[in-house]
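I'd like to ask you about the structure that follows.
As you look at this complex, bear in mind that one protein chain is not there, while each of the others sits in place.
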């Protein structure tokens, strides 16, 4: 089965619900090595995303991603706003005009997201940022394509997220801490993991995968 | 026996020691209905008094009182500085030129102190201030003169001090509290009580009374 | 040795260290009279001008030395923290700035300040210096009465410095300067609130205890208790509470013009003062009272206390002109 706009909308609703639930946790993570607003920023952003995407009906998945990205850019601020925003906008450009897409196509779109995050954030893998979830997870999706095992993807995403604990931050606020950042999860990696986990839930629920 | 400069110097030393001991208590009393500096003010003042009066030898009790008063005026500040200062300066004027004095004469000198406090503070008995100790205690000394029972005087001074608890403050910082000042001892009344109690100790120790 | 969470060296030396640091920071504006806690204008005495002397306990920075300079004070006398300065220090200040045109003492209405300034005035008069005194009592939290000490002087004092200072700078006589100071005093009213206590360094512990969700309405600038305690409320409600007390007392009429001061007590950030001002502006607008000027910041503090005060000054043409006149001090520049 193919992924349609409605699935993406459901995904965003689930992200919104999950982020809201984990707001305090995300903020706590950010208090440890940042400035303690990541939960606040993300809930503000996805609340607005939901409002926006409920106003329109979308035939074009690309347009939907684009709108999500624009809302995130203009409502979140901080580091996560432009990064998540760029990720969705870039993915939207790839998916422009498509009413439905395969998991493969989604993987290609995410590859553009990853490129966008890297360019905007001047970051690379191992810098202890959201990229440490986005890049490997995207690669994983692309490698497995339509034969993707969703439960395995969830574990994989979580592993990547957990892995940020060991890293020394090179980018973002946590970088100011140098070695003192080691031992803490990166808040953006955790919210990114939420994003991919909720995507997986939708794919499972809606029987959008082979499995 | 007559009171000499050395007795007054001993008295001041004892006041200094007692005030220092009760510094926190006086400050605490002042925190309740004032600004929490009475203990600090009084210790600062009497430390300086001791320094000053140890520098000179005094044949003239009046001069000794005068010096104590001047130090208090110029080192204490706040309300208690000018008031205690005035009290000693005024008493000093009465005792000017005297190498030794009777308890009766001391009472007369204190009467001038009381007048000075009233004039400077524009206060009267019942206003919940140091005057509520000074005025009745002075009257008591004058009434009993050289037949004064020192132990009774101590109890009397304490009673007057305790009595300020029931009063509503009309003068000083506590007056800003209105009825909320009721139920608290007046810090200046407590320090004044220390002054008279220590005087009594000296009079007893040195066998300066009939008793 | 355990230190308070304060930038101090020795609790007994805070006033000395502060004055030294202040003069080192602003040698173009201030000098310290040697051996005293008196700060005077760098170019004092100013010939041909009535001199203004104010002061009080320390801990209210930028009051009072922050207002020494052209268009405001000639001298400020700093007492120990929350303790009125002594008469000899005030006398030194008077003598240093008098040029034969007389000196106005601006005193906040506290027993201690009154007595020490009065004694200084007597000593100065005995030396042939013409002295006038005004007593600021703007705090409506305290009931006024001739039988008691009356109302306290708080942030409204700064308007007295500004306006009397401006008139003195224009060359007015001591009597005229005293008159306009009294006019300001008549027309200025304030009230404050505290959320946290403050710590006098030498006392080493907070001036009072207050619950996690309580505030003290009508607080003084020395941590003296206010009129009552109540549950913490919103900025809008607090604006309402304070302003309605002030307006009750002032009896302004629609069309009246005022200056507003939203004063932080030391621990409250500017952001919150502006949030408070939003409601204050709205309330005044609804009552058709026109705000000529608004001053937001720390003008008269209580060490690091969290809280604020609101001050209204009713204006007329003369007061407006003097409020707008040039001033060049550390804490007030026009």
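Just so it is clear, A, B and C label the chains in written order, and each chain counts residues from 1 on its own.
As a convention for this text, a residue touches a chain if its C-beta (ideal position, glycine included) is under 8 Å from a C-beta of that chain, and two chains touch if they have at least 3 such contacts.
In this text the structure is predicted, and so the values were computed from the model without any measurement.
J.: List the shown chains that the missing chain touches in the full complex.
T.: So, taking every chain into account, the missing one touches A, C.
J.: Which candidate, C:67, C:117, C:195 or C:208, sits in contact with the chain we can't see?
T.: Of these options, the touching residue for the absent chain is C:195.
J.: Among A:78, A:107 or A:187, choose the residue that contacts the chain missing from this document, as touch is defined above.
T.: A:78
J.: Can you say which of A:62, A:107, A:121 or A:187 touches the chain missing from this structure?
T.: A:121
J.: State which residues belonging to chain C touch the missing partner chain.
T.: 2-10, 14, 17-22, 24-26, 58-59, 61-62, 66, 195-196, 212-213, 215, 231-236, 238, 260, 262, 266-279, 281, 291, 294-296, 298, 301, 303-304, 306, 308, 333
J.: Touching the missing chain, which residues of chain A?
T.: Where chain A meets the chain not shown: residues 27, 31, 33-37, 40-41, 44, 73-83, 120-121, 169-173, 175-178, 180.
Everything below uses one rule, namely that only the chains that are shown with their structure count from here on.
J.: How big is the gap, in whole Å, between where the Cα atoms of chain A centre and where those of chain B centre?
T.: Centre-to-centre distance between chain A and chain B: 76 Å.
J.: I'd like to verify one number: the distance from the centre of chain B to the centre of chain C, where each centre is the average of its C-alpha atoms, in whole angstrom.
T.: Those two chain centres are 32 Å apart.
J.: On chain A, where are the residues touching two or more other chains?
T.: As it turns out, chain A has no residue touching two or more other chains.
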